[in-house]
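With one protein chain held back, the other chains of the complex are shown just where they sit.
Chain naming follows the written order as A and B, and within any one chain the residues start at number 1.
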Amino acid sequence: MKINKKIGNVASIIHASIIFIFLYLPIIVVVAFSFNKSKINIVFTGFTFEWYGKILKNTRLIDALENTVIVAIVSTLLAVIIGTLAAVGMNKYRFKGKKVVDALLYIPVVIPEIIFGIALLALFSTAKLKLGLGSLIVAHTTFCIPFVVFTVRARLVGIDPHIEEAAMDLGAKRIRTFFEVLLPSIMPGVVSGALLSMTISMDDVIISFFTTGPQSTTLPIQIYSMVKSGISPDVNALSTIILIVTIVVVILSQSRMLRNIKKK
Amino acid sequence: MKGRLNKKVPLYTTIFPVTFWLILLVAIPLIYVLVLSFLTRLPNGRVDFVFTMANYKKLINPDYFHIYGISLFVSAVTTAICIVLSYPFAWFIAQGSERKKTLMMLLVIIPFWTNSLIRLYGWKTILGNEGVLNKVLLTLHLINEPIQMLYSLPAVILGMVYTLLPFMILPIYASVEKLDKTLLEAANDLGAKSIQSFLQISLPLTSPGIFAGSIMVFIPTLGYFFVSDLLGGGNTMMVGNLIKNQFYTAQNWPLGAALSIVLIIMTLLLVRIYTLMGGKLDDLGVAK
Partner (left out) sequence: MIKMKKILMIVALSMVLISTGCNKSKESAGELNFFNWTEYLPQSVLDAFEEEYNIKVNYSMYSSNEEMLAKINSGEKGMYDLIVPSDYMVDTMRRAGELEKLDMSKITNFGNIDPQFTKMYFDPNNEYSVPFMISDALLCYNSEKIPGGITTFGEIFDPKYKNQIVVLDDQRMVMAVAAITLGMSVNETDPVKLEAIKNKLFSLKDNIKVFDSDSPKSQMISGETTIGYVWCAEAALAMQENPKILPVYPKEGLPLLFDNFAIPAGAKNKENAMLFINFVLRPEISKMVSEEYPYVNPNKAAYPVLPDSYKNNPASNPPAGALENGQLLRNLEENAQLYDDIWTEFKNR
């Protein structure tokens, strides 16, 4: 019995290791070849930092990064405002058409992104709307709203509905109640909804592909065309930079968090 | 009267923005796609507002059946592989200490903070004829000539599994975490064999995670045209590529719209099956 369990343990450790290798192998390869002298990702011919220099001088990439951040921040803000209000209202009131709003919220989440992309493209182009930062922000806001609503709603479920009434009985105005009583208690939900929106927006390829214009290329779209045009190692260098930034930040914040857990 | 109106103000301020936004940017675009699918394409690629069934008639064609068939096949295989990989893995993680759990989940998520396209590009480097994997196998004399891996259906499936794996791991992990371990212990105490207690207790209790994960893997796979673009070498056409081509190369928007409508119907059927099996729609959003 015990031996059986041991075998099982070893097997699951092996299984987990395989999964981690699977997850990290392509990343390791990308990083390794970013230091390769040869332009071709086949043979390692020597060590160089050349591609990093090339990336830092590439104004197009920096522009794309800027666009990505602008779109992510603005659409997250919009989505958070609209989504939080919606979650509060839908939690509190019954109204005609609530089911319709609910269904509309799920649609962007469940249907394949490409359909949403072409639907927005068709609308924008028929409405003669300019494709650019504006159209990107509108599109991103739309697919971010549901995520904000869901996370805030999940948080609202655990909140005593009487708090608000109590506050209002004590004479607080409705708006003040919202900002001083309700909002603080759902804040964790709002924050995680916002962060979720931001990540989804920053990594979106498909919907941006259909709704972007010439002045508003985002980083994922820029990378898509770089990756398509093949073998240039500056793609590797760029992703290594992104990866390092992420990992450093993770380590910095995580070491504190892990220590906290240990204390408990 | 004034009192009633006043009472409705908060309802309007909270619900109106979202309703307005969703109608304008979700309902109208999708209805427009539906309308578009019944319109006529002019020879110059523009759309004429004349009703026709031609686009749907065109869909009844072995080529399109084949493309939908391949897409469903790729989605099904991708989902199955993701389940097989994720399920034991989620259990393994869930058994660790708090600290270990956080660390492991973090290790799962970190790769997904790097751009997905870049990671697929990494696979291209690995799978090529003179790629890393073939080089290693050749050096070890395990093979005599390179295996053709890149630009094939298996390569596309690998890319899909790779891109979507966390969407399976996360919900399964969440459901395993929620599982009341005392139930298993009780079953064991009552003499149940481990396989028995797994099949009768663990599996049914964690199945919501599997179902939610399956939906979150299956549906996106149908539309991820960039995976088949990069790893399929243009050989594997999936619904996503077909729709994109109608909008971008063939300039046949009505046909592209009709293809999209079929895809929407397929998606809704899948989601319906999911909810009939007791799945919750909210589970699909939050884990993302």
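One rule holds in what follows: a residue touches a chain if its C-beta (ideal position, glycine included) is under 8 Å from a C-beta of that chain, and two chains touch if they have at least 3 such contacts.
Not measured: the values here are computed from a predicted model.
Enquirer: Of the residues listed, B:8, B:46, B:193 or B:272, which one is in contact with the missing chain?
Expert: Final answer for the missing-chain contact: B:46.
Enquirer: Out of B:104, B:133 or B:150, which touches the unshown chain?
Expert: The one listed residue touching the chain not shown is B:150.
Enquirer: Which listed residue (B:10, B:88 or B:233) would be found touching the missing chain in the intact complex?
Expert: In the complete complex, the chain left out is touched by residue B:233.
Enquirer: List every residue of chain A that touches the chain not included in the displayed model.
Expert: These residues of chain A touch the chain that is not shown: 39-42, 58-60, 62, 65-66, 68-69, 72-73, 121, 125, 128-131, 188, 191-192, 194-196, 198-199, 202, 213-215, 217, 225, 228-231, 245-246, 249-250, 252-254, 257.
Enquirer: List every residue of chain B that touches the chain not included in the displayed model.
Expert: 43-46, 63, 66-67, 102, 105-106, 109, 113, 128-131, 148, 150-151, 233-235, 237, 242, 245, 247-252
Quick note on the criterion: only the chains that are shown with their structure count from here on.
Enquirer: For chain A and chain B, what's the span in angstrom between their mean Cα positions?
Expert: The answer is 16 Å.
Enquirer: So in the complex, which bits of chain B are touching chain A?
Expert: 10-11, 13-15, 17-19, 21-23, 25-30, 32-33, 36, 85, 88-89, 91-93, 98-99, 102-104, 106-108, 110-111, 113-123, 125-126, 128, 130-132, 162, 165, 215, 219-220, 222-226, 229-230, 240, 243-244, 247, 253, 256-257, 260, 263-264, 267-268, 271, 281-282, 284-286, 288
Enquirer: If we count contacts the way the header does, which residues on chain A are in touch with chain B in the complex?
Expert: 12-13, 15-16, 19-20, 22-27, 29-30, 33, 41-42, 81-83, 85-86, 88-90, 92-93, 95, 97, 101, 104-116, 118-123, 126, 138-139, 141-142, 145-147, 149-151, 153-154, 174, 196, 199-200, 203, 205-206, 210, 219-220, 223-224, 227-228, 235, 238-239, 242-243, 246-247, 250, 254, 257-258, 261-262, 264
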